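The structure that follows is given in the form of structure tokens.
Complex shown without one protein chain; remaining protein chains in place.
Labels run A and B following the written order; every chain starts at residue 1.
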Amino acid sequence: MSTAQRYWREIPRRYRLEAAKCTKCGFIAYPHRAICPQCKNREFTAINLSMNCKLLTYTVIHVAPSQFEGQAPYTVGVVETEEGGRLTANIADVEPEDLKVGMPLRLEFRLIQEDGDQGVLCYGHKAVPA
Amino acid sequence: MVGIVGYGAYIPRHRIKVEEIAKVWGANAENYKRGLMLTEKSVPAHDQDTITMSVEASRKALARAGIDPKKIGAVYIGSESHPYAVKPSGTVLAEAIGATPDVHCADFEFACKAGSEGMFVASGLVEGGSIEYGLAVGADTSQGAPGDALEYSAAAGAAAFIFGKSDLVATIEATYSFMTDTPDFWRREYQFYPSHAGRFTGEPAYFKHTLGAARGILERNNLTPDDIDWVVFHQPNGKFPMRVGKTLGFSKKKIEPGWLCPVLGNTYSGASPLGLTAVLDIAKPGQKILMVSYGSGSGSDAFIFKTTDRLLEVRDKATLTRTMLDKNKKYIDYGTYAKFRGKIKLKR
Partner (left out) sequence: MRDVAIIGVGINKWGELWEKSLRDVWVEAALLAMDDAGVDHIDSIYTGSMSSGLFVSQEHLASLLADYLGECPAQSTRVESACASGGVSARMAYLEVASGQSDIVLATGVEKMTDVDGGGATFALATAADQEYEVYNGVTFPGLYAMIARAHMEKYGTTLEQLAHVAVKAHKHGAKNPVAQYPFEVTLEGVMDSVMVADPLRILHCSPITDGAAALVMCPLEMAKKLSKNKPIKILASVNATDTIALHNRKDFTTINSTVKAAEKAYRVSGKTPGDIDVVEVHDCFTIAEICVVEDLGFVEKGKGGAAAESGLTDLGGKIPVNMSGGLKSKGHPVGATGCAQLVELTRQLRGESGERQVEGAKVALAQNMGGTGGSSVVHILEVA
């Protein structure tokens, strides 16, 4: 469930993949952070993650949380973008048996969830075959 | 001179064949295939809607335009299936491409010509000088009532155009709009499926306005079909655009590249705009393209474009429309289709 305000706050990350790169050690913070967990530096450069990524691991969800119920079974996985950003993403338009760890994927704009029949429509990116 | 700086298309992967639908309703698939000149249509998954497809089509348009999205002064999505009844689709698109906050936004609606009217207004604003670039998208995920003739053709897709005054891939040579109040197809509020007036949707509706706009733009600009290299019509089925083209005197060859309906279905506000992207994908520089949309209710917007050399330079910066249409397709059955299209009542 996402309230309107919680959803709106995350728009730069969810719609544009806005992230931050540590100016000292290059750590990619997605979402941005105030302090680099690797080197404790507090300066970052604003970047947008690329849409190209690769698959690191995945699973097929059969028992889904309520707002995803009608969609099960669906695939989720962890992907890594070209510059090293890590994301958990829903994986669409591909059968689980065709997935291979390491395969290239692309991030595409999709509807992620709805807050019931009356709530906000929540958008973001899913990973699809490149 | 105003024109198209970048263009892009998006077609979802899934397809359903006429046979799959006919099977469920005990209908004769061959009759529908012949009558509609259509064999299959695109189906949006449950996570795809007018907004998501508009974002993807617009990203491709930006790739071809090569401009800074912050310079876009207007963002318009035209659709008859906007995801919200009240809350604009265009604002999500504008945020997703990074055009906010110095941008005008409005959602357009006029049944299936909502896409072309966004194009009409965006290009007009650029021409008038109040904005540097304008983005217009035609996108739809319209529903066809189960068992109705429209269920075989109601499909999903999006086409996006960025208008500007420099680095054009095609100039706008002329525009013309022809419109009357003709209730051929409509949907009342709170109704899930649209209603239509059967055969009345043909001659007094589609044909009258398409012909009116086509003849109007040609006459006002002292042009004949021979002066036009390619023509794209609104395509609710495979038959209507071929028939109107023949009536006007266009050869089949000129209609074919922009004629996607037989394997795509009717993408409503995306229909003639998507046809236009397919033509831009194959046109040579210096060629004239006539596009005539049609929106029930009723009206048609006509445009004459002329391609430039730059079209060849940027065409391959994004996926071609026919590639999206013909490759990586995934066929689904009626049950999956009904699930994707929300035709099964889920417990909320």
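Quick note on the criterion: a contact is a pair of C-beta atoms (placed from the backbone, for glycine too) under 8 Å apart; a residue touches a chain by one contact, two chains touch by 3 or more.
The structure presented is a predicted model; accordingly, all values stated were derived computationally and were not measured.
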(message) Could you tell me which displayed chains border the chain that was left out of the figure?
(response) A
(request) Check the options A:47, A:60 or A:103 and report the residue that touches the missing chain. (result) A:60
(request) Check the options A:2, A:23 or A:48 and report the residue that touches the missing chain. (result) A:2
(message) List every residue of subunit A that touches the chain not included in the displayed model.
(response) 1-2, 6, 10, 13-14, 30-31, 37, 56-66, 68, 71, 74, 76-78, 86-90, 96, 101, 112-113, 122, 124, 126
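The rule is simple: only the chains that are shown with their structure count from here on.
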(request) Please report how many Å separate the Cα centroid of subunit A from that of subunit B, as a whole number. (result) 30
(request) Mind listing the subunit A positions that touch subunit B in their complex? (result) 11, 15-16, 69-71, 90, 92-93, 108-112, 116-117, 121, 123, 126, 129
(message) Per the contact definition, I'd like the list of subunit B residues that touch subunit A in the complex.
(response) 13, 45-49, 51-52, 55-56, 59, 83-84, 92, 95-96, 98, 328, 330, 339, 344, 346-348
